[in-house]
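A single protein chain has been omitted from the complex, and every remaining protein chain is retained in its original position.
Naming follows writing order (A, B and C), and every chain is counted from residue 1.
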Amino acid sequence: MMNADRLRNPFGPTLSDRYRDIGRMLISCPDRPGIVAAVSRFLFEQGANIIHSDQHSTDPSGGTFFMRVEFQLHDLEQHGVGIEQAFAGVAEAFQMDWRLAYADRIKRLAIFVSRAEHALFELLWQRRAGDLRAEISMVISNHPDLRETVESWGIAFHHIPVDQGQKQEAEEKQLQLLADQVDAVVLARYMQILTPYLISRYPCRIINIHHSFLPAFAGAGPYVQAYERGVKLIGATAHYVTEDLDAGPIIEQDVQRVDHRHSVEDLMRIGRHIERVVLARAVTWHVEDRVLVHGNKTVVFA
Amino acid sequence: MMNADRLRNPFGPTLSDRYRDIGRMLISCPDRPGIVAAVSRFLFEQGANIIHSDQHSTDPSGGTFFMRVEFQLHDLEQHGVGIEQAFAGVAEAFQMDWRLAYADRIKRLAIFVSRAEHALFELLWQRRAGDLRAEISMVISNHPDLRETVESWGIAFHHIPVDQGQKQEAEEKQLQLLADQVDAVVLARYMQILTPYLISRYPCRIINIHHSFLPAFAGAGPYVQAYERGVKLIGATAHYVTEDLDAGPIIEQDVQRVDHRHSVEDLMRIGRHIERVVLARAVTWHVEDRVLVHGNKTVVFA
Amino acid sequence: MMNADRLRNPFGPTLSDRYRDIGRMLISCPDRPGIVAAVSRFLFEQGANIIHSDQHSTDPSGGTFFMRVEFQLHDLEQHGVGIEQAFAGVAEAFQMDWRLAYADRIKRLAIFVSRAEHALFELLWQRRAGDLRAEISMVISNHPDLRETVESWGIAFHHIPVDQGQKQEAEEKQLQLLADQVDAVVLARYMQILTPYLISRYPCRIINIHHSFLPAFAGAGPYVQAYERGVKLIGATAHYVTEDLDAGPIIEQDVQRVDHRHSVEDLMRIGRHIERVVLARAVTWHVEDRVLVHGNKTVVFA
Partner (left out) sequence: MMNADRLRNPFGPTLSDRYRDIGRMLISCPDRPGIVAAVSRFLFEQGANIIHSDQHSTDPSGGTFFMRVEFQLHDLEQHGVGIEQAFAGVAEAFQMDWRLAYADRIKRLAIFVSRAEHALFELLWQRRAGDLRAEISMVISNHPDLRETVESWGIAFHHIPVDQGQKQEAEEKQLQLLADQVDAVVLARYMQILTPYLISRYPCRIINIHHSFLPAFAGAGPYVQAYERGVKLIGATAHYVTEDLDAGPIIEQDVQRVDHRHSVEDLMRIGRHIERVVLARAVTWHVEDRVLVHGNKTVVFA
């Protein structure tokens, strides 16, 4: 068993203390004058001290306004319900979509994998290092291969095969495992397409990673196609999963240079590297409540 | 003569219109609860609509708070003085350093050069493309070489030699030319060290660019030293000029990869490329009022 | 007139001398043992000293072998014909496609533009700085807008409108201008599709630049589409023009990061920046005989 205790609580009391009393208010609404004034006045009157604040407007005239305010408030946990009730009035006046996130309620993730382990590993490791501030509640796979690895980290592993024509049954089992246990699902190279039904249960809370090229290569064997076209960049895109396969809101993208000396195998290796880096960044931003979704795009207050 | 009219007014009425009525409030003060509420309420009461807002606190307890608010207000030019007077009360309550910048008052730059033209050229060109929203009022050089080039752009060129032991006289001439004509000075590979006297006249308004390496190479011939050490990155740093040579607040840095195939001459060519890119970014941020200085470092709301 | 003399001969005698006696042998052939031995022995026997040598094999068994050898040989110009005749025997034995390039025969470029000037400008400028070692023989445009700019650099400007249904006539005029005058054509944001006829006259000698995204966006207004999808990277691809529109062999690609704060206009500005950098790199590699084409991909010995 590999330092499971440390993994379960890598942050120690220091970080827990650091996050206590930190709230994050996430708001989107039609833009109009007075929003910032109303929100900041509200927080001031509640006794909160604003630590960070980011905002963005797609267009001051008729656009959408986004805001993320991180604040400190003594005994936030006790006062949270009252604050949320009090804010409802402000929110209504401005037609806000909003939520209050409590930073010390560490988010719980389920990671879906198949056979490839690179994306899973980066998440396990960044979590262990304390860079990814989340709890990894379980790993679900349609293959048994990674059981030993996952369990050696002290994390529950569930093998749920997805047989031909039995996807619905498999997803039912997945949903039962997830129920009330996880805040978000990370598809860390999970090679199954989710049904609209499962997706609808975790809207903007399922994150996927896939390779990306310029130009894009449709169909099978994209790395072979990229090799044959002689691309000079290999990329990866992390996005929220919607019914529109691989076309949901993009959270993060990055690329790495390649050249003619790289074999198809090299491109795949470099692809794995860039995938794990990009996915880890996207998951980190998600669990720190930095991503707001607007139609089919994101506002990332990184 | 090369499109001088176009250079003088590259933006046309469209951009002028776009910038009219846009104000930028820049604030730094001791952090404490209520600042954002006070500023946003003030702007709301003045009838302003906040377009962008960035803020940063070095530490919510006892740190320094920085804020840049870009807002739109009908007939800002006419109401400006009144707004500034009204804001003085808010500012005093929070011990703010602050200023209100009018976006349509395009900043006027003097560019100091010696013989190398690459950094000057990038600025002239980005200005022409409308990417650098500034007016280039004059170019001052301790060498006559670039006169024809600069004048062909329709820009005044002043040759002020800096003879041995005559630096003070030369700087007096420079200051006379600058007087009331420029908002900031850009040292675009100007190979003279400014005296504390000149620097003190344009605090945090003189921007310099110099090459940077990991590790740093002191003394003469840094590119030769970098070549001999076999560095893998060539960098550049843009910073505000202080009396502490090359050690003023950093505005921007970037690097480019090199390897053993690059000669000293190649390193210098790559260095020129990265210098012009980094300097142009720093100047752009400066003229758009995106840089706040705090001690010996900057907060860049890019 | 802007330093036209300097532009016409930016390199001066020093560089001319430096390039004299430098040859570049470019070879591709079926891979098999003995190629390098035969080529290097040949050059040794001719009295040449190899300065750089790059090679690549797609597969040692049954693949294609590529080689670029840069060598120094006293009085190369006089001995060139003899060397080429002598090498024919080696080449035949290995079924080589090959050519000998003389480094001091500076390549002559025609640049095709429409209205956008950014890509043209970078080339003019890098040429002036001596970074692009080529002669810009002429600029051809389907619009008259850039005449003054181009002529102020002392370069011939030809306005050849491309009217509806008159493309063939326009291309005939272009070909007459190009005839025997240029080695390669650079499409620096030339907004006309070339016909297969013109392309066939300059195989692998017409270089184009276009924007690239992950994923690709088909159809009109790609920047608007990229904005609406919220991409995090803006890219550009430089490639040789083939009949297959925008799908010819890729020479170079690069990207720059963007985020939600960037407007469509910002994306276009950043796109312009990355386009000019990528195009200049591709053209530089082409004129230095660093690009070998293999089917629909390139081997770039950068």
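Keep this in mind: contacts are C-beta pairs under 8 Å (C-beta built on N, C-alpha and C of every residue); 3 or more make two chains touch, one makes a residue touch a chain.
Just so you know, these numbers come straight off a predicted model, no measurement behind them.
Every shown chain touched by the omitted chain in the complete complex is listed here: A, B, C.
Here one chain is not drawn; of A:R41, A:R189, A:K232 or A:R272, the residue touching it is A:R272.
Contacts to the hidden chain, counted on chain A, fall at residues 1-3, 52, 117-118, 121, 125, 129, 131, 148-149, 152, 261, 269, 272-273.
Where chain C meets the chain that is not shown, the touching residues are 31-37, 40-41, 43-44, 47-57, 60, 72. Listed here are the chain B residues that touch the chain not shown: 56, 212-216, 228-233, 235, 237, 249-250, 252-255, 259-261, 295-300, 302.
Here is the rule we use: only the chains that are shown with their structure count from here on.
By the count of C-beta pairs in contact, the leading chain pair is A-C. Between chain B and chain C, two chains of identical sequence, the interface residue sets overlap for the most part, with shared numbers making up over half of the total. Between the Cα centres of chain B and chain C there is a gap of 36 Å. Averaged Cα coordinates give chain A a centre that lies 42 Å from the centre of chain C.
In chain B, the residues that touch at least two other chains are 52.
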